[in-house]
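Of the protein chains in this complex, one is absent; all others appear in place.
Order of writing sets the labels: A, B and C. Residues in every chain begin at 1.
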Amino acid sequence: MGSMSMLTTDVAVVGAGPAGLYAAIEAAKAGAKTTIINEYVEPGGQLTKQIHKFFGSKEHAAGVRGIDISAKLLGSIDELKVEKRMGTLVWSIFHSNILAIAHNGKSEMLRANKIILATGASENAFAFPGWTLPGVMGAGAAQTLINLQRILPGNRVLMVGAGNVGLIVAFQLLQAGSEVVAVVDALPYISGYCVHSAKIARAGIPILTSHTVKKAYGEISVEGVMVVKVDNQCKPIPKSEQDMKVDTICIAVGLTPLVELAWLANCRFTWVASLGGYVPLYDDKMETTVKGIYVAGDAAGIEEASTAMEEGSIAAISAVESLGLMTQQRAYALRAEAYERLRSFRIGPFGKLRDQGKQFIWRERQKYAERI
Amino acid sequence: MIDDEELVICRCEEVTKGEILEVMEKGAETLNEVKRLTRAGMGLCQGRVCRRLVMQIYCQNVGKKPEEIKPTKYRPPVRPLPIETLASGVKSIELDPDYEGI
Amino acid sequence: MRIKVHPVLGPLKGKATIEIEVDGRRISAIPGEMISSALIAAGIKVFRTTHKKGEPRGYFCGIGQCTDCMMTVDNIPSVRTCITPVSKGMKIKTQYGHGKWEV
Partner (left out) sequence: MQRGFKLTGVLTDAELHRLPGAPSVERAAKGPVAVIECAEEFPCDPCEYSCAYGAIIVGQPIINLPCLDEDSCTGCGKCIAQCPGFAIFVMNLNYSKKEATVSFPYEFLPTYKAGEVVNAVNRSGKVITKGKVVDVKNLTNQDRTVVITIAVPKEFGWDVRGIERKEVKAYDR
């Protein structure tokens, strides 16, 4: 073990989506040596395929398309000389501060004083007979194909899930030139925003609530799908089947925080259904129960790009404060401002649930701190 | 729903819902046991697709909520990579003798 | 099918200037695009068959998570085609089961 070369950095950010990019920008602005690592060659995360204009406020570039926000953030990253390691995967965390990274067939160790996990989320699966047939894919996968790869997944598509992801991707499939046969959801109501469902409806696409997929069929790939009406208990109603000829079925039934690294680092977790499942415990600095490891964005509970950006900033501000690169007063003031903005995002029928989820995590974090 | 038993849950190891229910009936108590006995979640993708589905089936079968059960463990490497790549990094880590692993 | 024009993204910039081989058939691809994209553009949907039941699989997660899209690429089995870019003259084969190293 003679020639041990360990890479070092002050702040390592894992994930270059909205949360990670904001975290890296904030950390680098404070003068920390910052390294941002991203599994995919292209940084930007979900932003790179979000061709729609974003909601939100001026501070969060409302009205600007995700793809353009991404381009702007990447510009800042370069200006601030953040070390970029794209196409690099993080396969483990050792000793709470060493990231095992791999790039181009070579594995290296990166020791970081502070680690910010902004690893995002993965799409939930939905199993129905025939769901393994080629032609069934995640809604996000279809979105990657049409908006990033410029490839049409199919001519006739069924979208499963009338949440925001399902509605947005259904619309983008139309924009790309596919025919969307219907959007179905087992829930008795549309869980996505009304403005999204209105766009789909105006385009003449039926949104079938209380409907689910009974089975997909086809010889070697999807040729059609049987959709069935369900009752309040989600039980199929006999003789309510509809046969739809489709070649593609997209699944948009929610997201799960992608937090394998936090599990490996021995962070404490809790289950919060409204935030997508298991979420690491963290405090108002976004620091997990393992000192020096922070979490932000969808990895800290499924929310929006705008809130992910704020959380990325909060995590980075707290990390640089802890490194002595920012005064306590300044960090406190910046966090307070960020929370003020977050507060206005976490009210109303959609934001409230997430706010309750976040409050729950903080309480659990507090309880854990008191126990040890 | 029809074909329920035949429904593939783990796409990689081609484990059906019926097989998961069967090992539970035969005495598998924890999620980890279900995983090891059926291999659901132990294939190529390491449970990235089916983890949640297996958990749902398990929870439904034992009548518990997700927050009341113990999740399956994660082990490095958490991303798929060739063993050759893994080995190239071992040289550069000073393993702590007191380190007990994950 | 390639999306040649798009109301937001504009005209397709990349040109299919290289050729790759899929099970002996030559198809054109855009430099830098993922293997899976070139295949779907050429109308190919089945990328592999499973080792137990021999069922067809194709593009599913699109981000290298699910491994459904794995194929044998230049004699190396189990390459995730959704995150592996094409290169000129690449030889791609449908993978049966776990595939075989063919050195």
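Criterion: contacts are C-beta pairs under 8 Å (C-beta built on N, C-alpha and C of every residue); 3 or more make two chains touch, one makes a residue touch a chain.
The structure displayed is predicted, hence computed values, not measured ones.
Undergrad: From the touch rule at the top of the page, work out which displayed chains the omitted chain touches.
TA: Output: missing chain touches A, C.
Undergrad: Hey, which of C:P7, C:P31 or C:G97 is the one touching the hidden chain?
TA: The single option touching the absent chain is C:P7.
Undergrad: So one chain is hidden, and I want to know which residue out of A:T209, A:Q242 or A:S274 touches that hidden chain in the complete assembly.
TA: Selected residue, touching the omitted chain: A:T209.
Undergrad: On chain C, where is the contact patch with the chain that was removed from view?
TA: 1-8
Undergrad: Give me the chain A residues in contact with the hidden chain, please.
TA: Residues in contact with the chain left out: 52-58, 62-65, 155, 162, 174-175, 177-179, 188-190, 193-205, 207, 209, 306, 344-345, 347-351.
Everything that follows uses one rule, which is that only the chains that are shown with their structure count from here on.
Undergrad: Linking chains that touch, what shape results: line, ring, star, complete or other?
TA: complete
Undergrad: With respect to inter-chain C-beta contacts, which pair, B-C or A-C, contains the greater number?
TA: A-C
Undergrad: Centre to centre, by mean C-alpha position, how many angstrom separate chain A and chain C?
TA: Between these chains, centre-to-centre, one finds 25 Å.
Undergrad: Averaging over Cα atoms per chain, report the distance between chain B and chain C in Å.
TA: 28
Undergrad: Find every residue in chain C that makes contact with two or more other chains and list them.
TA: Residues 50, 55, 57, 60-61, 64-65, 68 of chain C each touch two or more of the other chains.
Undergrad: Can you list the residues of chain B that touch 2 or more other chains?
TA: 11, 48-49
Undergrad: Applying the document's contact rule, which stretches of chain C touch chain A when the two form their complex?
TA: Counting only chain C, the residues touching chain A are 1-3, 6-9, 12, 14, 33-34, 37, 40-41, 45-47, 50, 55-65, 68, 82-83.
Undergrad: So in the complex, which bits of chain A are touching chain B?
TA: So the residues of chain A touching chain B come out as 1, 3-6, 39, 89-92, 94-95, 98, 100, 102, 105-109, 122, 124-125, 127-129, 131-132, 214-215, 236, 256, 260-261, 263-264, 266, 269-271, 273, 277-278.
Undergrad: Quick check on the complex: what are the chain A residues that touch chain C?
TA: For chain A paired with chain C, touching residues are 39-40, 51, 65, 122-123, 132-138, 140-142, 144-147, 149-153, 155, 175-177, 220-221.
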